[in-house]
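Heads up, one of the protein chains got dropped from this complex, but the rest are sitting where they should.
Per-chain numbering from 1; labels A and B assigned in written order.
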Amino acid sequence: MKNWKSTLLIGLKLLLVAAVVAGIVSFVNAKTASVATENINREKNKAIAEIFDNQPIEATEQDGIYTVSLNGKIIGYCLESTSSGFGGDMELMVGYDADAKLRGVRVISHSETPGLGARVCDNEEDALSRYAGKSGVLTWNKDIDGISGATISSKAVLAGVNQATEKLLAFLGGERA
Amino acid sequence: MEDLKLQEQPASQEAPAPVAEMPPLLTVSPSPHARQGITTSHLMRDVIIALLPATIWGIYIYGLRAALVILFSVLSCVVSELLFQILLKRTVTISDCSAILTGLLLGLNLPPNVPFYVPIVGGMFAIIVVKQLFGGIGKNIMNPALAARVFLMLCWTNQMTGFPKEYTRLWWSADAVTSATPLASLKVGALAENFNLLDLFLGRTGGCIGEISVLMLLIGGAYLLVRRVISWQIPVAYLGVVALLTFLFPAGGADRLPYMVASLCSGGLILGAFFMATDYVTSPVTNGGRLLFGLGCGLLTFFIRRFGGYPEGVSFSILIMNTLVWYLDMAFKPHVYGIQRKKKGEKKA
Partner (left out) sequence: MNKYLKQLKEGVLDQNPVLVQLLGMCPTLATTTSVKNAFGMGMAATAVLICSNIFISLLRKFIPKQVRIAAYIVIISGFVTAVELLMKAYVFSLYQSLGLFIPLIVVNCIILARAEAFASKNPVLPSAMDGLSMGLGFTFALCILGSIREILGSGKWMGLQVLPDSYPKMVIFVLPAGAFLTLGFVIAAVQKIRNTVEERARKKAAQKPAEQEENAA
């Protein structure tokens, strides 16, 4: 008879410990949640600002598409895109001019190998700058090629950019229709 | 009873017999025992001679700088071994020529336009880390020259993958126009446009100093086979598997036969199959083991070249198989006469 009582007591003690810990965690979360989301947004805004040469732009977001306007006139769009890199997911911010021509690409987060794939993310050898001025869905080796030692990362960037381009074209097509 | 005179011991007493990883054998037959007189340095010298055609061709194609790269590599290996053994108060064994051979092999595996610190650091890594720290000759797990090459590839990828165009005879400086290698083109399926097979075979294309001329390497390989320094199992199994797989599955829908020949003739495949996979210390002892070893190397090379991130698979394949040699040998342990293998059921009883 004593057995189930002592087991219950053990279980209850464990429950209590877990409850206290959960309380501590939720407390910390409540205090820091807003600051955390602000941080992520700050990174994204920084990317958008860089793509548009730090002009005093305004960006309004809808369904993951940022419409960028300067002095009330739309001058372009920015889209987030995620693709599979060598070491994990790669998050990109892809910027376009008002006519859906590529303006710039920034890597917001990645897990590529430093010295190899990461060189693409740091825009070495103009790995990212080379996208500027192109339009439409791009083909590997024809429109864009990679940098030495970072083929997979370069291809991942291309995939992400194409993804964003398709999404933008669908969005614009829908708007115009 | 004169015929029972004891065999005179040869003058050189160190490192008796070939550099074998086999345990000391108990000779059961009565004397006299005829010694072959082959020492480690004899074998090393044979391999060095076998490598000479490829070396000379590489220097001919790439000029003085290629010779300097090889020279620095050899010097680095020999000096590293000497200093290591002196400083740690061990017997100095540079006279067995194994360091020289490692240096030569490493040098042949480098592009001619590498900065000089590449062969120097590579030599130090090969001898000190891969060979000596594991116990010296006979005790290393991996091929030192190959492991050093991989180390250098990871350290200085750009320097190690920029090959000058063929016939660029470099002197002291390393400025040269680089071009894609046959392997890189193979991977993309653009081989036919860039290279022709005869050039690949004779050695009129770019690449590492020692790997460009298949013809020269085959001459060396034949020399080694004739001199019985290496046995046929490893190169035949290795090249056979690669040939078979590339014939059956050409990339990008290329024609089978050219693709197969191109695959065989590019990268360090012939160099690896004859000179690096067959290294005594790091390859199996048994014939069956050797066949499996070659098979494994071939499979891995094919897969890495086709599906891996690097265009070159030979170095990694051989190194991976090096680590499996113990198991391969165990699988083919010779049956001791007189002992019956236990049947499965008996174990329980």
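Points worth noting:
The definition used in the following text is that a residue touches a chain if its C-beta (ideal position, glycine included) is under 8 Å from a C-beta of that chain, and two chains touch if they have at least 3 such contacts.
Given the structure is predicted, the values throughout are model-derived calculations rather than measurements.
Considering A:V17, A:L70, A:V137 or A:A170, the position touching the chain not shown turns out to be A:V17 (whole complex).
Listed here are the chain B residues that touch the chain not shown: 115, 117, 129, 151, 154-157, 159. Of the residues in chain A, those that touch the hidden partner chain are 9-11, 13-14, 17-18, 21-22, 24-25, 28-29, 32-33, 35-36, 39-40, 42-43, 109, 111, 113-116.
Operating definition for what follows: only the chains that are shown with their structure count from here on.
Centre-to-centre spacing of chain A and chain B amounts to 46 Å, using the average Cα coordinate of each chain.
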